[in-house]
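Have a look at this one before I ask anything.
Every protein chain but one is kept in place in this view of the complex.
Just so it is clear, A, B and C label the chains in written order, and each chain counts residues from 1 on its own.
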Amino acid sequence: MKIGYIGGGSHGWAHTLINDLLQCTDLAGDVALYDIDYEAAAQNAELANGLASRSDAAGNWTFGAYQDMHGALDGADFVICSIQDPVGETFVHDIDVPQEYGIYQTVGDTVGPGGIFRSLRAIPQYREIAAAVREQCPSAWVINCTNPMTVCTRTLYEEFPDINAIGLCHEVFEIQRLLADIAESYIEAADNVSADEINVNVKGINHFTWVDEAYWYDHDLFRYLDRELEARKPLPQFEPGELREESYWINHHQIAFDLYDRFGLLGAAGDRHLAEFVPWYLDIDDPEEIHRWGIRLTPSSARTAGGEGPAKMKRHITDEAGFEFVDSGEEVVDIMRALVGIEPIKTHVNYPNQGQVPDLTMGAVVETNAVITGGGVAPITAGELPREVRSMVMRAVNNQETLVEAGFAGDLDLAFQAFLNDPLVTIGRESAHELFADLVDIEREYLQAYNHDSIAGLKG
Amino acid sequence: MKIGYIGGGSHGWAHTLINDLLQCTDLAGDVALYDIDYEAAAQNAELANGLASRSDAAGNWTFGAYQDMHGALDGADFVICSIQDPVGETFVHDIDVPQEYGIYQTVGDTVGPGGIFRSLRAIPQYREIAAAVREQCPSAWVINCTNPMTVCTRTLYEEFPDINAIGLCHEVFEIQRLLADIAESYIEAADNVSADEINVNVKGINHFTWVDEAYWYDHDLFRYLDRELEARKPLPQFEPGELREESYWINHHQIAFDLYDRFGLLGAAGDRHLAEFVPWYLDIDDPEEIHRWGIRLTPSSARTAGGEGPAKMKRHITDEAGFEFVDSGEEVVDIMRALVGIEPIKTHVNYPNQGQVPDLTMGAVVETNAVITGGGVAPITAGELPREVRSMVMRAVNNQETLVEAGFAGDLDLAFQAFLNDPLVTIGRESAHELFADLVDIEREYLQAYNHDSIAGLKG
Amino acid sequence: MKIGYIGGGSHGWAHTLINDLLQCTDLAGDVALYDIDYEAAAQNAELANGLASRSDAAGNWTFGAYQDMHGALDGADFVICSIQDPVGETFVHDIDVPQEYGIYQTVGDTVGPGGIFRSLRAIPQYREIAAAVREQCPSAWVINCTNPMTVCTRTLYEEFPDINAIGLCHEVFEIQRLLADIAESYIEAADNVSADEINVNVKGINHFTWVDEAYWYDHDLFRYLDRELEARKPLPQFEPGELREESYWINHHQIAFDLYDRFGLLGAAGDRHLAEFVPWYLDIDDPEEIHRWGIRLTPSSARTAGGEGPAKMKRHITDEAGFEFVDSGEEVVDIMRALVGIEPIKTHVNYPNQGQVPDLTMGAVVETNAVITGGGVAPITAGELPREVRSMVMRAVNNQETLVEAGFAGDLDLAFQAFLNDPLVTIGRESAHELFADLVDIEREYLQAYNHDSIAGLKG
Partner (left out) sequence: MKIGYIGGGSHGWAHTLINDLLQCTDLAGDVALYDIDYEAAAQNAELANGLASRSDAAGNWTFGAYQDMHGALDGADFVICSIQDPVGETFVHDIDVPQEYGIYQTVGDTVGPGGIFRSLRAIPQYREIAAAVREQCPSAWVINCTNPMTVCTRTLYEEFPDINAIGLCHEVFEIQRLLADIAESYIEAADNVSADEINVNVKGINHFTWVDEAYWYDHDLFRYLDRELEARKPLPQFEPGELREESYWINHHQIAFDLYDRFGLLGAAGDRHLAEFVPWYLDIDDPEEIHRWGIRLTPSSARTAGGEGPAKMKRHITDEAGFEFVDSGEEVVDIMRALVGIEPIKTHVNYPNQGQVPDLTMGAVVETNAVITGGGVAPITAGELPREVRSMVMRAVNNQETLVEAGFAGDLDLAFQAFLNDPLVTIGRESAHELFADLVDIEREYLQAYNHDSIAGLKG
């Protein structure tokens, strides 16, 4: 079995995969690590091969670094994508420039000006990946771990409609954890409930998905939500500045519960993500105001190497000796095991809509549960969304579809339509245009697939 | 033939109808004027009967005032609705209270906090009208002239699905006038082009409808729009304060053209209305800022009796002697003539969607062209909207459908869902709630059909 | 103005057009007659030019014959299509071979084995026409008069999606005539009612379209249909053999009324056509059995030159001198006048579904009313069909869509799927295959655009 890994020089995802594969006893083969930073991939390969030879490593895996994506994908059974633009030249701008216009983003990787520009940069890259898959391993299963999850996965299908691809994200697990805690609180028989014992009906799009049913065995957890909501009130519960010392990733589910309070469904992603899909939470004048909802803005500094970002939050594999295999909690290897027919798995995935959420656009990438077997990925029907929830979700779906269309056409004017309809773009019509043009200008190097005549002209 | 007129004490619409009927030679009968202000209806009746006896009055019409709506509708062939809440106690609040929260509205009768509260007040009234029609004249054609046009007309159908009702609005005529001017400018053969010579394909919802095709005979006017756009640039073209002396109803089509520039379709209503359906134009800190787009805010003072409102802008019929019959340009009488089989007419109407805009919600009230004959109203297919335009329109459609549902259920929490998703509600989540609760509180007398427990509780 | 006429050597349609154009005072220009039988086209041109010079001919038209379709279409404003395969080698087989298998067809030009093979032959021809239009006159309006109407018109759009094309058929006029008679019978005020005074709501597909509303001015004619139905009973009313001496085109509306009796809508085409869309009427063992429903089978002999076919039923223009200009009742010239902006017309047309019948396939060619102006063709919404009527119509729509797909792919196996699902193919599975293969074999010359391997192999 061959796994091609695009972004194979990364620390987070790549190290987790190495950890997980080397503990899996029923899969074996080669992992081809490709990265535009070849050195990083080579270091990962060396490290992994060393670990693979340790006595406590199960499985039989060989790791190699590739300088060429096509070589890494040639004949692959699985392709994993986990890539990122240079943060300093992209993510920093995505966050900081809008802030000058009064637009605050808690994450900036999915919607908002940041999400839109990340999408515009990612689409050409993902077209290239899809084209390489078509050529080198058309039957492979592609597992995307990169944000913007929906746009990246959607691009793979737009470029190569016969591709087998899913997108994976952790956010729903957090909500299952929350619901496991609720089960423990309210059901006498429930002790040490693990997140994966919670059956949730998931529906929506990545980072703006919703749960309208939750069970622990046959216990309906929604019957406890109103009591839990009361216990968590007032919403918001915090003071500006109160979370100054907390992690940027802190989350109190205040927004998830506020959405439940107003719309009857639980927002099923971290509050940092949920906040960006509507204009009301981030209507702030100062970054610390958002603390009131129990979250912090992730500043651009947290994303860069020197910053206090995720790198600091996870113990990384740095040398073989000091490394201990852990239970990562990630599902990538379980999904691969399911797809080769070893053991089916039911989990939530990002996948083109073929009826699982029948009132969202068919073919758009949506997030719901699916059953994964040797026969592939079969999404589970999640049913329709209530009207006003659908209204909010469809706005994002439409924008994502428009961005993909704009990305394939290289049409910045079309992308600007999506920009104007973004929930965080509530600034004046001309400021919106100026901000868009500024971002195009400053990230021009990464937007070479686009025709710059029209928007550039408008700016002048 | 009998016409029941609900709101028959009004000056604007009622006087126009009197004028038009008394010039129509092929219709005759009785007009029953009903108004909650019976005196006003009686004055109108007296005036009209006097005019009817004048030698220059054609037709043979008798006018009578009614104190009871059911009596006025009993056996009617047509019902005309033109009603309004006491402005000082409703419209003034709709406009002024949101402004305290930083929400500026150019009109406030369709969307925005004002449009939402006007909807909430109108729904119970229109349920009552529909119920009276069902009982007194179930086959009559009901012509609604009241805003919020969509919600009022939709309510009629929700209460009495077999009703025959349409909503009429002037705004598209303005765009036809604009296009007639463009025809004159760009087509050598075109002189003295009248608005009704312009064939437009209309699609959308009232006050947020769009034109994507326009012809003068077989001349495609869209081929001149880009030149016209260039001629009208820069957009916006004005300075804050520049329109201080102008009428509140001034309109330079700057927003209609800006929407064309960005989305490829011409916004087909006055800019005052278009501006309220998106958050960008009214992101202002001072009322005069909006002058930049060639329009003014209509302040609440302009709506009240002493204000410099529409009353001052129209010559009204006040005494028989001094009255001259004029060509009002209104189509109500023409539409009645079509419906009794005299002469078909093609015009734009607000009517439940049965496929005329197939990508908007079926059954929602949409605005398109229709052919009106003795056989009734047959909407003309207008085709789909481009994705991002549909996204904006569907947001409003969803909100209107939610408001009607909330109005029938008396559910203010549900109405607040629509409020949160209103394009002008970009203020903080808690401020939004406070504003909503304030408006409920201050307009409580007109919202007696609603359950106040829930929202009231939230405010405390 | 230039009209390109494909099939310009024909007698029926071409002579009618000559007649109509030469009586039209506000159009003038050139008519380019193209026919694979150049001689016939040249004769028509000569005849027409002669007539054009007569003193009683209005308009200013020049007629010319072309040996090349592209030349005839070059720069045309209108294209008229009226073509036919050699009847003896195609239509005769379409009718006679199925009869050997027990399948009787009253017409055989739309559905049934005959309709299917006529479709398969027509699709490559209409692709060629659409390609020529794209190249020579992409903005021209194409008016198709050839059967199978739906498949031919649909093929034009499939080949060249931006084409402007409609299909015209007379059958609905007959139903308007029927309803005009009913108006005269039941409404005292109604005398000499002409068919075009009857407003009908038309919905369905050509030759299987339905009327669910009919008005003479504002008189609802459907309220008289039950009485009329009773007056026309028993259904069927005739005896086998009773119509032996009648025209093959005789029609008593027995089937239209039987469909009304069972489904509540009036079948809106001649009974000869309606009978072929369901299996029940033509379940006969002898051609004369069908007389019971007031119609006759049109035998293949009626189609050939020597037969007692339509040629005998219409007075043709054969020499200038003996010719008198008549009111043909055809609308082609009126439609051209509407499209150049002279006078709008409302009539029924075959046109891609964009919502006019929202429960039929979008993009499929459906038959409804439309308003035709200088701005083009705007279909009028006709609303949904009742479930069981939709079921019957959708079966035919699906088959037509499949045939077009098969025609473009050259895939006879796919065409056979439609054949098996044809309403008249109630014979055994293997006989169905044998009949299909027989027809492919015998009409092979006209099916050269298809891959014959698969079906041929199956036959062996």
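Note that in this section a residue touches a chain if its C-beta (ideal position, glycine included) is under 8 Å from a C-beta of that chain, and two chains touch if they have at least 3 such contacts.
All values reported here derive from a predicted model rather than from experimental measurement.
A.B. asks: Could you run through the displayed chains and say which ones the absent chain touches?
C.D. replies: A, C
A.B. asks: Which listed residue (C:D286, C:E388 or C:D453) would be found touching the missing chain in the intact complex?
C.D. replies: The one listed residue touching the chain not shown is C:E388.
A.B. asks: Among C:P161, C:P279 or C:G329, choose the residue that contacts the chain missing from this document, as touch is defined above.
C.D. replies: Candidates C:P161, C:P279 or C:G329; residue touching the omitted chain: C:P279.
A.B. asks: For the chain that's not shown, point to the residue among A:Y215, A:F325 or A:F408 touching it.
C.D. replies: Once the missing chain is taken into account, the touching residue is A:Y215.
A.B. asks: Since one chain isn't shown, list which residues of subunit A touch it in the complete complex.
C.D. replies: 199, 201, 213-220, 339-342, 344, 346, 354-358, 362, 369, 371, 373-376, 378-384
A.B. asks: Contacts of subunit C with the missing chain: which residues?
C.D. replies: Residues of subunit C in touch with the missing chain: 236, 258, 262-263, 278-281, 283-284, 387-388, 390-392, 394-395, 398-399, 401-402, 405, 413, 416-418, 420-421, 425-432.
Note that only the chains that are shown with their structure count from here on.
A.B. asks: State, to the nearest whole Å, the distance from the C-alpha centre of subunit A to the C-alpha centre of subunit C.
C.D. replies: Their C-alpha centroids are separated by 55 Å.
A.B. asks: Out of subunit B, which residues touch more than one other chain, so two or more?
C.D. replies: None at all.
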